[in-house]
Every structure is written in C-alpha cells, then in structure tokens.
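Quick one: structure below, then a few questions.
One chain of protein is taken out of this complex; the other chains stay put.
Order of writing sets the chain letters: A, B and C. Residues in each chain are counted from 1.
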Amino acid sequence: MIVVMKPSATRIEIVNVTARIEQWGCRAHISEGNERTIIGIIGNGRPLDRAQIERMRGVERTVPVLRPFKLASRDFHPQDTVVPINGVSIGGKTLVVMAGPCAVEGREELMEAAQSVKSAGAQMLRGGAFKPRTSPYSFQGLGEEGLRILAAAREQTGLPVITEVMSPEQVPLVSTFADILQIGARNMQNYALLHAVGEAQRPVLLKRGMMSTIEELLMSAEYILSHGNNRVILCERGIRTFEKYTRNTLDINAVPLLKQLSHLPVVVDPSHATGKWELVAAVSRAAVAAGADGLLIEVHPHPSKALSDGAQSLKPEPFTQLIASLKAVAEAVGREL
Amino acid sequence: MIVVMKPSATRIEIVNVTARIEQWGCRAHISEGNERTIIGIIGNGRPLDRAQIERMRGVERTVPVLRPFKLASRDFHPQDTVVPINGVSIGGKTLVVMAGPCAVEGREELMEAAQSVKSAGAQMLRGGAFKPRTSPYSFQGLGEEGLRILAAAREQTGLPVITEVMSPEQVPLVSTFADILQIGARNMQNYALLHAVGEAQRPVLLKRGMMSTIEELLMSAEYILSHGNNRVILCERGIRTFEKYTRNTLDINAVPLLKQLSHLPVVVDPSHATGKWELVAAVSRAAVAAGADGLLIEVHPHPSKALSDGAQSLKPEPFTQLIASLKAVAEAVGREL
Amino acid sequence: MIVVMKPSATRIEIVNVTARIEQWGCRAHISEGNERTIIGIIGNGRPLDRAQIERMRGVERTVPVLRPFKLASRDFHPQDTVVPINGVSIGGKTLVVMAGPCAVEGREELMEAAQSVKSAGAQMLRGGAFKPRTSPYSFQGLGEEGLRILAAAREQTGLPVITEVMSPEQVPLVSTFADILQIGARNMQNYALLHAVGEAQRPVLLKRGMMSTIEELLMSAEYILSHGNNRVILCERGIRTFEKYTRNTLDINAVPLLKQLSHLPVVVDPSHATGKWELVAAVSRAAVAAGADGLLIEVHPHPSKALSDGAQSLKPEPFTQLIASLKAVAEAVGREL
Partner (left out) sequence: MIVVMKPSATRIEIVNVTARIEQWGCRAHISEGNERTIIGIIGNGRPLDRAQIERMRGVERTVPVLRPFKLASRDFHPQDTVVPINGVSIGGKTLVVMAGPCAVEGREELMEAAQSVKSAGAQMLRGGAFKPRTSPYSFQGLGEEGLRILAAAREQTGLPVITEVMSPEQVPLVSTFADILQIGARNMQNYALLHAVGEAQRPVLLKRGMMSTIEELLMSAEYILSHGNNRVILCERGIRTFEKYTRNTLDINAVPLLKQLSHLPVVVDPSHATGKWELVAAVSRAAVAAGADGLLIEVHPHPSKALSDGAQSLKPEPFTQLIASLKAVAEAVGREL
C-alpha cells in the first residue's frame, strides 16, 4: 500500500504515519517529491486497513498495490483450474454448453426441454427450482419438487444438472439433487450464502452481480475458496449500465481479463446479458471467440408460455443452429465443442 | 399493459395476441396507427407476464402502465406512515438522527461512542454486530457478543438500537436485541431474508442496493409489507456510478421522489453515500433540505483506529456541530430536530 | 405516442388532453382501464412534443411508440448500406481492418507504421492529426502537417486514410486529405459538427459517445443523414460503466442490435473499448463473431514511445498474428477478410 500525503502535511504528521505503520509490524519507505511526500508500506502479509491510515492527519489518500484476492489469483496458481462434473469438464479445451428453461415449471415441460437441449448438443441441463423474483407477486419456483424433477431429468437424459441456491439453509437440500450449485447475480455478495457453499461438497457457479466489479467478483470467489471449496466457476452475465435497449450489457472485456487474472473457468450467460432472444446467438459466438469456457443459455420449447424470462429464451430449433455455428467459432479459436 | 406490434405484424398475429389476452380474463383494446397497431390490455388485477406476450410473433415490445408496487404505493395509502420505536417516531415532523460506529468493536469502545452521540443529540444508536465485508480477510464483526453490547449501551443511554441482520436464521436472534432490523444494501434483493424480516416483530430499515433502481427498492419493500410487516423505513445510501472521487453517488432526487411515490419514511445515510467524512456535513444538510425524515450517520470517537469505515466516520465534535446546523436547516423546511 | 393519465385524472383533464391532440391534427384514442385511462395518439407524422403533454394536468407520463430515427432505421431501408472508399467497401461480406497509431507523431514514424499495418493485412490507415485530449497540457496533434503526412502515407502504401475532425471549420481542410472523416466519441452530440459533416463530400465514421445510448447514436447518425450525407459508418468503441479494471466496457450487444435496427455498417474499436493491448486480440475476435463489419485498431511500432494511448496499442507482430486469427473467425461466421 502507498500513502499519499497532502501538500500541507507536516513533519510530525509524516512521523505519526510511519509510527503507525511500524506498530503494524510493517516497514515504511518515505519518498519526498517536490509537492508531496509518498510513503510506501512494505507489508508483513495481508490485509492492511486503508481506512485507518486515511483518517490520520495529513493523509490525502492511500493506493493499494497488491490485488486483494489471493486464492483466486493466477499469480499464485498459474495453471488453469478444470472442474470435472459427472463426465463433463469445465475449463479444459472442450467448451461446455448448459441449457434449459429459466424455471422448472412442471415435470412434462422439463422433460421436453431436457430432451430437446440434449438432442441439440448441450452437455448440461439448467433450470431454476428456487427463483429470485423482483416482485413478490411473480412465480417463485417449485422449490423441492422442482429439484426432484431436475433429478429425474438427469436420470433420463444423463445430463448433469445446475440449479440456483438462494439461502444458506437450502444448501444441503440443493446439494442432494444438483451437480452444480448456482449463486445468482443478486446473491454475489450474500456472504452467509458464500460461506455455506464454501463448505458444500459441490462445484459452485458464481454469477457476477449486475453492478459488481471484476475485483468484487473475484473477492466473492475468494470467500468460497477460503472456506475450502476450490471448484468455483465464474460467470459473466451482463452488468447494469445506462443503456436501455437491452436488459443488461455483456461485459465481453471481462472474459479475457478474468482468464488473465484468475485460474478459474469463465462461462457466459448470453440470455441475461441481452434479455432478448434475437441477440443471443450473436453474443454467444462472441463469448466463445473471446475465450469463454462455456455458455449458460435459456432454452424453452414454448417461450411464449414460459413462467419467467420468455423474452430471452431460445426455441429448440434456433438453439440447434446456434450449437452448429458455435462449433465453427470454437475451432477458429483452437477450442472444440 | 400496452403491447406495441411491429410495423410488419399481420392480422393473424394481432388476433393471436388479443386471444391470449382474453384467455387471461383481460380485455384487449386495439388502436391502429399509421405505422403500427397498439393493443391496450385492460386487466383483471395484477400481475401480467410481459415476457410471455413479448415472445409472441409480431410483438415489438410491451409497456407497463401500472406501477408494480401496491402496498408501498402512496396511491393506495395517501397518508404518511409513521414508525414508532421506543419513544422515537420516524416519519413525523421531528427528524431522527441514528448515529454510532460502523461496527461494534468492543464494550468500552461502544459505550464511549454511545455516550458521545447521545450528548450530541442523536436519538438512536447504530452499530454493526454482523458485518458484510467484501474481503473474507477483513473483520467480520463480533456477532452475538456485539448484540449484547448494543443492548447494554441501550440500557445505559436509553437510545434505541439499530443493527444489521444478514441471513434469515439470524432474524430471531437479532430481533431479541435490536429495536430496528437493518437490511444492508448488498441484501436488498436477498428475498429469503426479506421474507424472514417480513414475518418479524420489529421495524425494518431497508437500504437501497448500490445497483438498484427506485422501483426495485419499492418492490423489495413490497416483499416485506406483503409478508405482514408494515413498519418499513426506506434508506437512500448512495448508488454506484462512474464517478470515482467519492465512494458512491448520493441520489438526492430519490428523497422527494420516494416521498411522492410511497407513504413510507425515508432516511439518508450520508456516510456511505460519500465515503468521505469531509463531505458528510454538507450532504446531511442537503438530505434534510430535500425532505428526508432522518439520517444514519457513522460516528466514531477514534476513526483512525476504527476496524471498518474509518474514512467516512465523523468524530464526536464535528458531529455535535453538525447536529446544530441540522436544526437550523430543519426549521427552514418546516421540520424540527 | 401513448399518454398515461394519473389515477386521479378528472374527466375534464382527459378532455383537455384529447383537445390538445386534435389541435395538433392527430387523433386521440381513449382506453379506460380499471385504475387509469390511457390515450393513444394516432399521429400525422413526426415529431410530437412529449414534454408539452406531460405538463398538462392529470397526465402521469407519456410513452413513445415509434423509434425517433427514420433515415437510419432498417424499417424504411431494409437492405444493408455498403460504403465504398477508394477500392475498399465497408458493410459488405468482406471485413475491413483500419489500423495505425493513435496520433500522427512525425513523417518517419507514420511511414513505418503504415508499412507495417499494410504488410500485416490492414486495408485502411488510421491516425489522428487533430487530437481531443482531456488535458490542455497533453500533445494536441500535428494539425495540418499531420494531414499532409497521412496523405503521403496513402500515396506510398495505397491505403485509404481515416482521421478525426474536431470542429466545423476544420471540415473542408480535413476533407481535402482524408478518405473518411471520423467523429470522435466526445463529439457525438456536437451538433454543429454533425451538421458540417452532413454537408461534406466524404464518408463519416461516427463513434458512439462513451455514455450515449444506442438510440442517441442513431439520432446523431440521423443528423448527418438528414443533411444529405448517406455514407455513415457507426462505431462502437466502449461505454463508460462502473468497472475500473478496463478503460471502457465494450458493449458487444450493440453490434447485433445496431445491425437489426439500422442498415448502416457497424465497426468496433477494441483499443479504446479496453484500454489494454493485452485484451485487444480477444475482443477483436469477439467483435467479428458478433457480426461487426470492420475494426479500428491502434497499432504502433514502438508503443512505449507513443505520444498518446501507448497502453492500448498493439505492436506490429501481435497485430499480424491477430489478422490471421481474425480470418479464421470471419470464415466461421460466413464472412471473409
């Protein structure tokens, strides 16, 4: 950490800051410029409390030097993490497509969806049993019954299953049925939940919050990793911006950046990132070209009857065509599908 | 809800949309313009599923007409809600200042803080026992011991206590000690938690998420209200924008707008909204001038030793001065403190 | 346009609104719901003034139905616009790569850069003679001398040249030397400038403002088109968001969306959209996969000596490799390079 003193800082204020630094067992390195004094802190391990230093007299601001995440960082774990899930691997050369309806709406509906995404070439089945909805008056999901239906669909199709978990006490139940536990965007900083899935025996797909920075996403991954679960998959699903023609703005920059900063696999959710099914195919191809390890796509046999997110769900036929075009793009960038 | 058809929509597509509307038990009202057909839906009560209609052929988009919140809306509850809390009332003519440290750090520290905010003129004591922190390596709060310390400080000073609750299973415990349950910004859309506090026997202060619209804030209030708890206080605490000189951007427009849209009391947290103690006084005065019903301010006797948020905490002396200046502003706008 | 009346609107207020609509020579179509009355305006051509209606008593808000752009819209011009420039065509099957340094820094430097981007496979040369810089103390460009150097480089390499024009009175001068006039992001709503290039005899590349919506970009294109210049190329160059690890956030959704909404060609500037050369290759491939018609890339033989934007400039060698990988992605999506 670096401490930038005010131009008006006195000798005594500078001494007080260095004394505090040494109290912490760190070393202070003073550099006097023409206008300002800068104090470098040579640490003894993390973390230092920036706010404490910033409240000392004569201090203008502090600048962190080290990245605040460690277990998630590629600096200390150069090789890619590959997460194996019942015969499917996420993070290797082969891309993984997880597809299915936004919500599990019933047994028949899900079986039909599961069969159709399998036929099209998806390797995993997605579907929500517990649904976070903005309105208390919207369909909230089938709960445990939805989990049983998902498990039945896995039985029938052989596709592993990913589904969302919304609170710490649901973790044991959802872990019984799901192959991957999904943390939704609204819960990316629900620390009680991150703690709980950090102790679970299942891989976790962590969605970026719609207004969370890349650093915050990696810090939330750090929570899970620091509680002992190292099977974490990052998911870029669009961020909130001022643009109104789309539901969210896919941060495509985040894909190569996350791959540089971290060893964890990165998947993209083009359905939420656009909110419009007409854009899903183009954006899915872009995600693969940018280096994503997989995709999480909403597919519904009858979107105009979907109980949630119909506007962004692909029908099975365009989904099948999309898979074909993704194969070509994957090959163009040295991957396969 | 209004349905805007594409310019290319066919007669059959229009008929299909109106048939769907009638299936729902609503009436369709067709209006043919020169370029497009518009279909108004005259509802039978809420909610309609926009996405289902948007996925029908020939539909360009839908436009909601009604506000999606009802219990929180002033339309159906014109008079102000006033929330009484152990002798203090939030939402009436008298403004309420809740002050104290970001986190409860120890018994002595809190007692000192509580005495000093009381002397300065605060009517309630704030302090976090469970702390949501971006980093798993930061101080996470004292937990239940922190709650006991808060209760002891209430005993000694007579100030009612507000503290954060972070997960559904903490609600009974925190309700035993706290006078107001605080939902933090990161949990504004933690629906399991909203459900739990909706059934609690304590007033709830709901902070706006840093990424959440005013409509979403009111929808989260709707969750709590719809579970039976009508003692909800809204809190504007700054939103995330592109500006980097401040931690957040206080949305001062939200204060009069929330008062227009809703009957619930509105308080402002100038500490998080700025992240800089030097700005807290000016922004607190602005909040009162804009019509806020109260303030939630971080005050710490020794901010440069604070275990969290020291940079935005006021010391007792400037806090005392602030209270004096707030009295003058309150009077200027017909309120009192 | 649709007018949503307040729940409290009286009969007289509704009559006044319809009277105003009829004064405008439009027809009003009233639809009475259970809670609110909605009035559809059937227009006589654009535009209507929303704000005037919104200020009438009893009106809650208005909702526009038609897109505000017409000349730029695909609705009225279904086939793609292709802009031919000295033997290169933008908007057809073949992608166009425009490359070169951020600023023209001197004759030798530019000649070296021009030769190297030509060898790598670029079809056009970019370089700024007039530079918009945030600081008045930064290098402001070589001005007219820079234009002469660009023309000399075109002479030598055969590459057409694109360069920025910053004010209306520069338009004749820049038009003498440049093959495409570039409007920078900061000038996207500089209407005097849009007017001037709308009357120029050169194609215009219009960059999206860093905080402008897609609709505003198309409205600025509309200004140029409405002044008689129909050779407009749209450029997505990243928008400003809360994310701090990158300079801007490339709005990849905008690529397929602009292609749907408009007939104009769409190119992407991955250099500004990321601000980091390490991300340029991945993001360029994503842009092509998403359907972009071309790329505008900063390439500098010696980026660590560049007078501006060195951090986002590719060296010639990785640029050559990038072109090779772009060919593969282009083919995967049915294009060529």
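Just so it is clear, a contact is a pair of C-beta atoms (placed from the backbone, for glycine too) under 8 Å apart; a residue touches a chain by one contact, two chains touch by 3 or more.
Treat the numbers as computed from the prediction; the structure is a model and nothing was measured.
Chemist: Which chains here touch the chain that is missing from view?
Modeler: Within the full complex, the chain left out of view touches A, B, C.
Chemist: Specify the residue from the set B:E145, B:E199 or B:E243 that touches the hidden chain.
Modeler: That would be B:E243, which touches the missing chain.
Chemist: Given that one chain is not shown, which residue among C:T10, C:N44, C:S119 or C:S167 touches it?
Modeler: Only one listed residue reaches the unshown chain, and that is C:S167.
Chemist: List every residue of chain B that touches the chain not included in the displayed model.
Modeler: 211, 213-215, 239, 241-246, 249-257, 260, 273-274, 276, 278-279, 282-283, 285-291, 325, 328-329, 331-333
Chemist: For chain A, which residues reach the chain that was dropped from this view?
Modeler: Missing-chain contacts on chain A: residues 2, 4, 7, 29, 31-36, 38, 40, 42-43, 63, 65-66, 75, 211, 240-242, 244.
Chemist: Please give every residue of chain C in contact with the chain that is not shown.
Modeler: Within chain C, the residues that touch the unshown chain are 20, 46-47, 49-56, 68, 132-138, 166-170, 186-187, 189-193, 209-212, 216, 219, 222-223, 226-227, 240, 277, 303-313.
Everything that follows uses one rule, which is that only the chains that are shown with their structure count from here on.
Chemist: Measuring centre to centre with CA averages, how many angstrom lie between chain A and chain C?
Modeler: The mean C-alpha positions of chain A and chain C differ by 31 Å.
Chemist: Quick check: how many Å separate the C-alpha centres of chain B and chain C?
Modeler: 38
Chemist: Of all the residues in chain C, which ones touch at least 2 other chains?
Modeler: 211, 241-242, 244
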